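Here the complex is missing a single protein chain, while all its other protein chains stay put.
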Amino acid sequence: MKVFGYRLPGMSSLLVWGLLWEIIGQSGMTFFIPPLSEVIATLFEVIGTPAFQKALYETAYAFGAGVFFAIVIGVPTGIFMGKSRLLDELLLPWVNMFLSAPLTALVPVLMVLFGFGMKSIIITTTLFAIWIIILNARAGVMQINRSLIDMARSFGASPWDAFFKIYVWAALPEILGGVRIGVIRAVKGVIIGQLLISIVGFGALFELYSSNFLMAHFWAVLIVLFALAFTISEFFAYLERRVAYYAAKR
Amino acid sequence: MSNRSTYLKLLSAVIVFGAWEIAGRIPVSYAFPTFLESMSALARMTFDGTLFAAYGETLKPLVIGVAISAILGIVLGLWIGLSSVFDWMFSPIFIVMQAAPLAALIPILVMAYGIGLTSKVFVVCIMAMPVIVLNTSSAVRNTPESIKEMGRSFLASDRAVILKIILPSASPIIFSGLRLGVSAGFIGAILSELKITPTGVGDIITFSRSIADYPSMYAAIFSIILLAVVFLNLLEKLENTLFEGNNRGYASD
Partner (left out) sequence: MVTPQTRQAFETAQPLTDNAVAVRGVSKNYGDVEALKNLTLEFPRGQLTSLLGPSGCGKTTLLKIIAGLLEPTAGEIEVNGKAITGPGPDRAFVFQDFALLPWASVMRNVAFGLELRGVAKSERESVAGKYIADVGLAGFENSFPHELSGGMRQRVGLARALSVDAQVLLMDEPFSAVDEQTRRKFQEDLLNLVQNENKTFIFVTHSIEEAVYVSDQIAILLPRPSRVSEIIRPSGFRDKGVDNIRRDPEYLDIVDEIWASLRNYVE
């Protein structure tokens, strides 16, 4: 939007919303919304507490591990599906199914199988992220220009070379796109896992704050969480744009 | 050709369900019933009506929540797509919502609205709405410039441009936004039953877990995933038949 010929930056309206929040909070309209200024003051206070740091560490660990497994398993699976028709036909229905299935329903199963701990949360995170990563890696491989592969073969590339020098690179824009969406889903997965298991990480923190009616604390943690999630998603979007130039050229 | 793909689908189902059966027989865990045990529990719950009563409960917040999100989301998305002021004001909220783990809002919703239907509808709404709004607004914004110009050059009023050009042209993407919204709504509905109060299918899952009746628990989870997948697939089929050819017919193809 332009005001007096000056282009307002994209996210600047969040300041307006913040102001609105402050006004509603100051007016004391509802107990559940304390003024933003108070929340931000609490935020700095909370960040220093061991409870918060522990939650952040546990969440980052579960998230990192979950995404790691999703990528390490998902990308090769996708590439193999793109290359082998048999594998593709066997696996694709399941990948498509899990992509749209409400995986939240599986969390209770994971809880009884793997216990109320980190393991279940990591698996939840992986389950949320992996399907789109597989699907995109597969799509990336399937659209590789046929003549690129013929070129590699005519210059005598080994299958190993072809895999790492052609397939991975040619499918990179799609793979990164999949990883970006996968990571966003993983953030949601890690939080959903923690909420349902609720004795680890932010799940435990939320329980603590809400049972003690610490509203400002609650919102402060939410802001940190949302900001982190948004930053992660923007970071991957940035990576994706860096390789988008050759995706468009094909 | 289609025979081969049907056989392979069947084969892959046999492999997966067979693996489930074998893993259940070993058993890999005391809490891992076999495929057949789970299916017979599913059949039992279907025939004694437990499952239908449960779904009546579970689908209520889902249907209400998705309906609210659809109406509000499309109107908002249309507005955001058409007006740069609205775009500036509201887009960031939905962009952040799209990336954020909104499930974290559940504890506060419960405090504010209690553990009843209202909270559950709210959970479904916050899950389903962002994708509906963002799809609608980007579809409206990306209406091909040339057909809008065509409308203006043939003297269409603003109203006619919106109703006869922008909306029909945006409708495939709006529809797929709705489908994704329903998909997110399912997550919201299940999450709220597992987290807020166990009712409906969430009740079957929680209760049978507490009495270690694992076949029933697995059956309930199996049924809700199946229901969601089948319903979403039907929506996708409908989408493909409704908008067949809608995205083709321009000079570039």
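Which chain is which? They are A and B, in the order written, and residues in each are numbered from 1.
Throughout what follows, a contact is a pair of C-beta atoms (placed from the backbone, for glycine too) under 8 Å apart; a residue touches a chain by one contact, two chains touch by 3 or more.
Nothing here was measured: the structure is a model prediction, and the numbers come from that model.
Student: Would you list the chains present here that the left-out chain is in contact with?
Tutor: Output: missing chain touches B.
Student: Among B:5, B:84, B:146 or B:240, exactly one should touch the missing chain; which is it?
Tutor: Answer from the full complex: B:146 touches the omitted chain.
Student: For review purposes, identify every residue of subunit B that touches the missing chain, sorted by number.
Tutor: 144, 146-147, 149-157, 160, 164-165, 168-169, 171, 243, 245-253
To be clear about the criterion, only the chains that are shown with their structure count from here on.
Student: At what distance in angstrom does the C-alpha mean of subunit B lie from that of subunit A?
Tutor: Those two chain centres are 18 Å apart.
Student: Which bits of subunit B are touching subunit A when the two form their complex?
Tutor: 4-5, 8-9, 11-12, 15-16, 29, 31-32, 84-85, 87-93, 95-96, 98-108, 110-112, 183, 186-187, 189-191, 194-195, 205-206, 209, 214, 217-218, 221, 224-225, 228-229, 232-233
Student: Across the complex, what residues on subunit A touch subunit B?
Tutor: Per the touch definition, subunit A meets subunit B at residues 1-2, 8, 10-14, 16-17, 30, 32, 86, 89-91, 93-94, 97, 100-109, 112-113, 184, 187-188, 190-192, 195-196, 202, 206-207, 209-210, 213, 215, 218-219, 222, 225-226, 229-230, 232-234.
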